[in-house]
Structure formats: structure tokens, C-alpha cells
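Encoded as C-alpha cells, the structure appears first; notes follow it.
All protein chains of the complex are present and in place, except for one that has been dropped.
Right, subunit A next:
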Amino acid sequence: MLSSFDPRISRLELPESAPPPSDKAALDQFPTYEVFHQRKENAAYVYVGPVHAPEADVAFLFGKEQFSRRFPCTGMWVVLTSAIQVTEYGDDQQSVYDRLPLPLLPADQLAAADAAGMESYDIFHLKKRGKAHAHVGQVSATSPEAALQAAKAAFGDQRPVVNVWVIRSADLLRSDEADRDMWTTTPDKKYREAISYKVQDRIDRFKQEG
């Protein structure tokens, strides 16, 4: 039996040496979700990282745990990774909108497309490689491709745009305004702040007593 300095580990009664387990099966492989957070009221939602989860609600929980426990956060969105339409990546200082092929339909015809088929899409821009995608707004369109054209018309004058993410608005799971209380838990945990540790006084006193 494995004996440890930690009695809790000794109590597990683990074998001293065991044959290595077989590789984890695909069973454990959850889908991935991408998470966006809002750092303060009225700020744009910004990409913060992925989580693995079996479904959107759980992804939201994991996202909250992973990305909102240490710093101010006032809202969170999650979306299945596979639901994001991604453009190619351009160089810093350029705009990928410049590389889009011409619209298949002229703008007026695009706008006149079947209103029943129109859906809302959320558009995210990456301004610089290595930074994070940020939400720039919504457009209405009949397909992700058309949404990208609409985004070009609406936000194409912003520059640089290294990469664009297009997400059908209905695919984003968003935190509810009514639940905003859930984000107000951090201020009372002062022991997690560097500023709570004022050690210099003690060092100085020690040196004086020397």
C-alpha cells in the first residue's frame, strides 16, 4: 500500500505500483464550447477560452467556474465550437474583409431576400494575432455566408481585422440579466488579492530587531 505524508492519500489504500491503465476511451471526449465574457457593464463580450462539456448548460457552469472566479465579470456567453463559422486568418494590420469574394447577390437583392428566412448573427473580430476575438455587433441574414457579407457592410470599415467569427445568435447561450446576482461574489475574497499581503513591514521590523 502507498504510504504518504498526507493521511488522506494513505487512506485511499492505493497499490504501491500498478500496471498503467489503458488509454482513455473516446467516451471521455466531450464536445468543446467557446466562452466569451464581459468584464464590466456595457463592455463588449470578449473571447476568453474553451471548455469541454456535454451540453451548453454544463459548458456555461464550467465557463463560469473557469473564467469568472478571479476577476470582475458581468456576463457570459457560450457556444458550441462547431457552430462558429471562421474566416481565414489575415496578417496583422490588414482586414480579412478585403479578401471576401464579391457577394453572390447585389446588396439590395440580399436585403430583399425572404424575410422569413432571415436570422440574427453575432459578429466577432480579432484585431491582432495573439489577442482575443471581441463582439462587434449583430447582423440579419439568411445564411452564415450572407451574414459575413452583411458584417462587411456594417463593420468593414473597422481595421485591422485579422479574423472574423460568425455565430447564429440563437446558438449562443447567454447569461440572463435577471441572474446578474451570480456575478457579484468576488469582492469579499480579499485573501486572493496580492494587495492583501503586506509583508514589507514585517521584514523591516525583523531587520531593525536584527
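Note that a contact is a pair of C-beta atoms (placed from the backbone, for glycine too) under 8 Å apart; a residue touches a chain by one contact, two chains touch by 3 or more; residues count from 1.
The rule we apply is simple: contacts and distances are computed from a predicted model.
Name of the non-displayed chain as stated in its UniProt record, restricted to "assimilatory sulfite reductase (ferredoxin)", "Ring-1,2-phenylacetyl-CoA epoxidase subunit PaaA", "Branched-chain amino acid transport system permease protein" or "Carbohydrate ABC transporter membrane protein 2 (CUT1 family)": "Ring-1,2-phenylacetyl-CoA epoxidase subunit PaaA".
Of the listed residues A:84, A:123, A:139 or A:166, the one in contact with the hidden chain in the full complex is A:84. In the full complex, subunit A makes contact with the omitted chain through residues 2, 4-6, 8-9, 12, 14-18, 20-21, 23-24, 26-32, 34, 47-52, 54-55, 58, 65-66, 69-71, 80-82, 84, 86, 88-89, 91-92, 128-133, 163, 165, 189, 191-194, 196-197, 199, 202-203, 205-207.
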